[in-house]
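What you see is the complex with one protein chain gone and the rest in place.
Entry: chain A
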């Protein structure tokens, strides 16, 4: 727990007086802590340097070394002080953490050494205050990267050791991802690279006009692709075969096929080889061949396969993606300017005859060419107004284009780094929150553990208590007492997630059976009720039952199924209730316990009770259950007690 909690525990316990009038059960007696110890000054000797502090200061963080009983291991009885053979300079920061609640990171110390000290004293790095956290993380990351680089440099020489007995699949995947590992992989890598190049070059060359054979009629000049169709077709086939083979091998070797299928490289691969296969199935009919020709365009995407071979290409793609918003803005502002100027030019040139500015979209071309200072000259204004606006257009084009570009460049570099840092921070934030949650659940778990170990037993039978129960610190004892008081006030207990979900599960499954059990049982008169509901004895049983619910319910799943099956076959009208919404199942929370009890203690005819006591409609059963509940409205906690006693 964090800042100064131990100081405020007395206050929280005092405030528990506010629960007293509300509690329906007597609150547990306070732990017999050796109280009023008076605050004493402890001396902590760290390698000769003496630090003195109040004992309460150290008690503030009971789950660290200094705050718990672990420091007793370091107690030197002769000198009456705690001796630690550690760095005194670092200890200063640790002790300041106890005093102020904030852990600071020393600037001049090595991060590794600081980490080790923290680990020794039981502090987690998450406790470092916000003022020093960024720097700590940066330095730590630097360190880690440096070490990782050294490791990699080492490994690059030998090649990473493959775990013995890895499957063919894993070896194949490794060969694909790291071609330097084996010569076969390297050969394969170069071969595919070569074929990509060949394929791209073939695509390009087949459009070059070759000198036609004299035998052919004019046109003499013919693209090479039409001149040597078979040769190009064979080359294409060979390349596609290689690519297909490679793709299938990668698919086979990928550790996560779905993820591989969704990855960009896989998409590129598919786009590269698909046109060929589509072309095979499409005959050379005129109407479809046009589309087929268009598909051939996609063959050029094979060039993107090079990105596997080039790190730079990958980085470029990634940066474009991350810079997309800035580029989008530039595009948007350009579009605005283009539309404005195109409109103006169109209306300026409208009067002229035989003008190129036939429509506003036609004027777009002029505007773009002028603004980017290309100036093809295929469209020129002829009116004076047109020329004036045309010159304004070209001047503003320079501005509109030149201004955002440096901004984009700097934005781009800033965004690139920022993105990386933000992702890092987000990932760390999740981890941070998870650790805080873990620490919190640690507290709760301590309490649950304490309960499970029979901590709620009477102190008279102290010998049977687990050692961990007896040896809790004073703070823990008091805190557990406080939580126990809350439980008694509300008549509910703290549990862990597992038990809770089990309880929910058994409720929804055993709703029918439990309902009928509760209906058929006799409510015992209030006279026999104990003055305190939920007495410790049965509650302990319930705790054990709750803990064993897991095993019981799993083991008796078949029983449940047969029960359900029996009901299903015997009473068709109950089928609707089986499919009834589970939200009202939560009302019968107490029945889960007696259901479990029923399974344990009433093995005999479970099948009969549902049948015979099954009312004609599920609604009336619900009502009966409700009336049973409502009759005990005055003492709602008595209900489970009621059913329990009768079903035992």
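Going forward, a contact is a pair of C-beta atoms (placed from the backbone, for glycine too) under 8 Å apart; a residue touches a chain by one contact, two chains touch by 3 or more; residues count from 1.
Operating definition for what follows: contacts and distances are computed from a predicted model.
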Query: Can you pick, from "Myotubularin-related protein 9", "Kv channel-interacting protein 4", "Sorting nexin-1" or "Hemoglobin beta embryonic-2 isoform X1", the UniProt name of the chain not shown?
result: "Kv channel-interacting protein 4"
Per the touch definition above, residue among A:11, A:73 or A:281 touching the missing chain: A:11
Of A:112, A:352 or A:441, the residue in touch with the unshown chain: A:441
Query: Taking the full complex into account, what residues of chain A touch the chain not shown?
result: 1-5, 7-27, 29-30, 33, 35-36, 38-39, 54, 56-57, 99-101, 440-441, 443-444, 478-479, 482-483, 485-487, 489-497, 499-500, 503-504, 507, 532, 542-543, 546, 586-587, 589-590, 592-593, 633-636, 640
